[in-house]
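As you look at this complex, bear in mind that one protein chain is not there, while each of the others sits in place.
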Amino acid sequence: MTFSVTDIGAVLPEILIAVYACAILLIEPFLPKDRREILAYFGLAALGLAFIATWQLLWADLTVLNGMFVLDPFGNFFKLLLYVAAIMTILLSMGYLRRERIDLGEYYAFILLAICGMMIMVSGSDLVTVFLGLELMSITFYILVGFKRFEEKSLEASAKYFILGSFSSGILLFGISLLYGLSGTTNLEAVALHLRGADPGNPAWVLAVILLVAGFGFKIAAVPFHMWAPDVYEGAPTPVTAFLSVGSKAASFAVFLRVFMEALGGIHADWRFLLILLSVITIVMGSVVALVQTNIKRMLAYSGIAHSGYALIGLLVGDRLGIFSLMLYMPIYAVMTLGAFGVVTLLRRGGVEGDAIDDFAGLAKKNRLAALAMLIFMFSLAGIPPTAGFIAKFYIFMAAVNVHLTWLAVLGVIFTAVSAYFYLKVVMVMYMKEPDEEVHLAAPPAVVMVLAVAAVAVLLLGIYPGPFLDYAQNAALKIR
Amino acid sequence: MMDHILSTILFAPFVGVVVLLFIPNARPLAVRTTASIAGLIPTLASFYLLYHYDSAAGGYQFTEQYVWSKELGISFFLGVDGISIPLALASSILLFTGVFISWHIEDRPKEFYIFLLILAAATIGVYVSLDLFFLYFFYEMSVLPMYVLLGVWGSHTKGYLEMADKEKRDSVGFIFNFASNSKEYAAMKLTLFLSAGAIVALIAILIIYATSGLHTFNLVELQAHGRVPQYLHGILFLLIFFGFASIAPIWPLHSWSPVGHAAAPAAVSMLHAGVLMKLGHFSIIRVGYTLFPDATREWMPLAAVLCVFSIVYGGLVAYFQRDTKYVIGYSSSSHMGYVFLGMAALNVISMTGAVLYMFAHALATGMLFAIAGYVYDQTHTRDIPSLGGLSSKMPFIAGIFVVAVAASFGLPLTVNFIGELMILVGSWSIYPVQTIIAVLGIGLTLAYLFRMMRGVFYGPMDPHYAHAQDASPFVDRLPLLVMAATSIYFGLFPTQFIHVIRAGVMPLIAAIQGAGPIPPVGGPF
Amino acid sequence: MPGNFIPVNYLPIVIFIAIALAFGGVTLLLGTLLRPRRIYKAKLTPYESGNIPFSDARAPFPLRYYIIAMIFVIFDIETVFLYPWAVVYDKIGLYGLVEMTLFISVLLVGYIYAWKKGALEWD
Partner (left out) sequence: MVPLSYYVILSAIVFFIGVIGVLIRRNIIILLLSIELMLNAANINFVAFSHYLKTITGQVFVFFVLTVAAAEVVIGLAILIALYRGKATVNVEEVNLMKW
């Protein structure tokens, strides 16, 4: 049994996060009721340390734990994204939890466990690791979604998420078992090797691919499997919704990409058509249904679904530019959505639920900076130039046109225009409607920091994304 | 400094925006002076550009290039030629004067100026960039400030205020859930129309990039050795034409523009009519004419037909409007018809006339909107029948209005006359019937502008507006004087202007002529 | 392959199942056939030592049963992992020991957490 130090070194960030999570769980019962804030800073410290650890190993490229776990620039790229998302979520949730009177210490432990699951998932080069990471993430999210346990909406959201989530894990698992049966191994490299040898005509491969697409499709809320998304986004506490819509989606896309590009690259033709179909319905449904939404969180849910559709285009293209455009899309989508949800947490005031779009009325008068930030996020989500959203969409459509999927790019572009309406409606409500009461909305410093960082990032990536593009390029997955 | 002049023109407004961010709304004078300086720098620089462009050498000068993304071959490539200098000058003048026109805005002046500067900078960006990606980047970027400016500082149209119950939902109101003549509706309609048009153009740009086999957006390289397959040229030109023509309102796609004019505040409708509309013509020339000369020669007669509709339609509707800003809005969409006619004739005289007319029309409509805005500020109504006899109250404004009207229909002393003349002379030999209709169109312009002038400034004065005073402070007089002076100055000494534009137009027409003489248009049109 | 449909070495299991079924079935059958059948109303009421049953027999169980069952399931799975470890312990030596102590310590954290949170109290 070989067990060298490099194995521990490679898995250090994950170990760090898991140890911190257990530490939080241990300290929490001994802590007096009002000192729960320390655990939040504890969590932030953990994420900071892990960030530094991953930063050191940024360009390492080695497979450890005999083929189960891989440490490569692609995985590290997504890990950095996940750290930023988690740090922002914790900052958003500190004030939010106290206001909602659900400030239990375990919340931060679950956030750390969720991100630990995502990190394992993202750097798993074996279907076992991928499945375990996926499950750890999903289970922690089932709890986090139902965290406001005395509010019916949150309970209902977590019940729906649980049932549909475990149902899709069952399907995914059955897909993995078929894949194992066909290729004799669960290691992604070995599956690819085997695929080069065997004839891909065997229909069982197509069945296994369909089941895998169903399982991952659920996690990224692609349309036929998106039923859970709006209800869960609306019911769950807002910071959890933010983390769910950003972290879980980015990690699921990373795994989707790794499994399909590395392992099933050989039968690209079969699953490309399936993904094209998926991405078309997702874009259409996501943009159209969002038009009629009145609840901001449901609207952001459908906008998230539409964005998954666009990101899927990057995935199905299947060449270096496709991977690069998907990797570019995820962080930009993450920053935009986190910022938008940050502003939604701001509106949670006393009686005001802060969910309906009309609660945004006259925000420009109540809190000018928050309104400006939301304007930037909405324009970025709509993909209007000076913001990063435009760059992300531009590269995705470029990737599609490059492989002569011009009609797909045209469809995507048209529905971007359609989606512009409901994003601008929020801006209109904020700037052009009068607020019902003139109270000045004070924003806690943590939320202000998150909004400022997100807004600056969106503008910076929009105007001069040079260095970020080069980094994403070098970190792109190397297809054998 | 001279080789960075284009970036100074482009980034001066952006620097102004950043400086404005740090000035509180409580000190409006500081806000306004920063905005005016941010407007002054590009104006002076463009004047310098005009007089230092070496028209003998021609081609793209003052070029700057910075690589932006190696992977996709996108570079921040600035350069001007004969066609873009006049338009850059027009947009900087309109920005400078627009800042002074909106001197009396009280509702959040800082944000207003920030979005105004972004709008002007975006239009200048389109005129000076030689990279398809950045041309589209700035073109789409102009949508953002237009939406917010119209929505927040705009004014409702068509008697919206008198409407009994604001929630009156007609079909349009139901879909957009706000009344169909409110400013939000105008803002939303404008934005959706612009982005829809831009989308069509984006598709063409993406296909050009993919099929040119060069993996670059650089316009100069694409023009030199882009190998876009022949059968695609026709479709791509049509995509570009209709994509960009929706902003230069050609007849079927023009319905958003008058509403946009009427709902916008004075300075924004000046920039909108003066410069935003010309983005369309300019981009068609910059992308369509340069990359697909033969397709241009084949399809431009279509534009000649459509532009006649927009001249006649715009003129007639303008005649029957009751709202001053609607009259000017429809008049500018009808004048755009002349520019299309000039562009469609595809010879040096008419093209030079078209570009000159674009510059001239910017100044003329700028003055008209400034004055309409001023009248609205004084009397809080734009309804022509209820206005009247204001010339006794504001002689200076009435005087400038006469100059503006003269410029609009091309009285000889103004630069519009030269532009219009060259268009008509140039297109006479190719499209005789259209030219006749265009000349009649000038008569129509004369009719509705004089009708408006009589309605607003002369005749019996309604005592209700007794309190209206003239534009006495220097700050109100400066912009109108600047525009009138430039219009007349270039009307008297246009030589340098014509040389510069000719230098830009010659290579284009040569390429298009090279693709064989224009087939004589059969039948009446 | 379809020749020996019933693989011979499974025969004893089949016989064993048959005998078990036969034993249960026959005794029940005999009971129903032989016993006298005289039905009257008092005999049919559910046996409740004389008084009328006032509520459904299935009363909702107190929550503590569920929590205890939950903790049992978790630590039962832990033992499932101990079995294969124990079987090959001699081959993996120190490495195996370190690995298992880590595994047990994580579960210990869970146990201490549950204990401190009062999941194990009974009354």
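Letters A, B and C name the chains as they come in the text, with residue numbers starting at 1 for each one.
FYI, contacts are C-beta pairs under 8 Å (C-beta built on N, C-alpha and C of every residue); 3 or more make two chains touch, one makes a residue touch a chain.
Please read all numbers here as calculations on a predicted model, not as lab measurements.
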Among shown chains, those touching the left-out chain: A, C
Absent-chain interface as seen on chain A, which is shown: 128, 131-132, 135, 139, 142-143, 146, 149-150, 152-153, 155-160, 162-163, 166-167, 169-171, 173-174, 176-178, 180-181, 184-186, 230-231, 234-235
Contacts of chain C with the absent chain, listed as residue ranges: 1, 7, 63, 66, 70, 73-74, 76-77, 80-81, 84
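In the analysis below, only the chains that are shown with their structure count from here on.
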Labels of chains that are neighbours to chain A and to chain C: none
Cα-centroid distance, chain A relative to chain C, in whole angstrom: 41
Chain C partner contacts - residues on chain A that touch it in the complex: 1, 3, 22, 25-26, 28-30
List of chain C residues in touch with chain A within their complex: 92, 95-96, 106, 109-110, 112-113, 116-117
Interfacial residue positions of chain A with respect to chain B in the complex: 321, 324, 364, 375, 379, 384-386, 390, 394-395, 397-398, 401-402, 404, 406, 409-410, 413-414, 416-417, 420-421, 424, 427-428, 431-432, 464-466, 469-470, 473
